[in-house]
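Below is the structure I would like to discuss, written out as structure tokens.
A single protein chain has been removed from this complex, and every other one stays in its place.
Entry: subunit A
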Amino acid sequence: MTDLSETLPASAASARPSEAPARPAWRPSTGLLCALPMLLLLGLGFLAPLLIVAVYSFMPRGTFSLTSAPTFENYVDIVAQNFHISFLWSIWLALLTTVILMAVCWPLAVSIKKLSPSRALLLTVLIVAPLFVAENIRLQGWSLFLDRAGLLDGGLKATVGLSTGSLTANVPVVVFGMVYIYLPFMLFPMMLGLANVPPAALEAAQDLGASRWQQFRDIELPLAAPGLVIGALLVFVISLGAFSESKFLGKGVIVTVSEDIESAFTFGQNWPRGSALSVLVIVLAGAAAFFGLRRLDLDSMLGRK
């Protein structure tokens, strides 16, 4: 080995001058050129607004200027004026949604894996189909179904004389709405993760004496973990910014942080407060993504090594 490393550079160096053609000093690589439109778009449409929001969060309350002396008063206000309550509600709802979806989607993903390809495709299409209808419309549909004198209540009253009253305007129905809306975001990464579990590995574990539970804990779960983590991250981050569910199904029984942000920017005309709240949400989502993804090898999950 040492011989090689000593002789190789020498011969390479002697060959270099003759074969090096006259090249421009710097030429952008093809990859960079291909990425350029996207980089421009992301720079202007994503990074720049984000920066402006970050700067606004340190401006004095109520101002629309970006050049005042920086201050922390918006962050102090969040706690002082109890805006942290909506923030905590959002975190709690996001966590709850994530955990429920993990429990709901696991058996579903495992069973889909056992189906024949054509049936699995059919089921997948059925699960994806609702995504073609806007979220708000689907939630309005649920609202019409569950409200007092809605489809369920009215239908029961007219047929068997029972009344459910209003099933909306409570916290569980908000969680239900979130679980319903975000199900595909958990299910599909989970299926991708489960595809990494070779059926023979499970049989081998069983053959080696592993119980169902041991097979799940030692083989299935760790091998499918990348998909599980990605699904959990997706659901957590998106549901952290959710507000339609609490609006349409919760009917204002709770206020999420996104609603606070919206009203700060609109009715409140207090951009710095809205920005401060936004920055907190971004930091939390970013931290979750950072710690989640740090433990994953995305390449190996997508089959590249």
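The rule we apply is simple: contacts are C-beta pairs under 8 Å (C-beta built on N, C-alpha and C of every residue); 3 or more make two chains touch, one makes a residue touch a chain; residues count from 1.
In this section, contacts and distances are computed from a predicted model.
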>> Considering only the chain that is not displayed, what protein name does its UniProt record carry among "Lrp/AsnC family transcriptional regulator", "Carbon-monoxide dehydrogenase (Acceptor)", "Spermidine/putrescine transport system ATP-binding protein" or "Ni,Fe-hydrogenase III large subunit"?
In response: "Spermidine/putrescine transport system ATP-binding protein"
> Of the listed residues A:G31, A:P117 or A:G209, which contacts the missing chain in the full complex?
Replying inline: A:G209
> In the complete assembly, which of A:V171, A:A201, A:I238 or A:L296 touches the absent chain?
Replying inline: A:A201
>> Please output the residues of subunit A touching the missing chain, sorted low to high.
In response: 198, 200-201, 203-211, 214, 218-219, 222-223
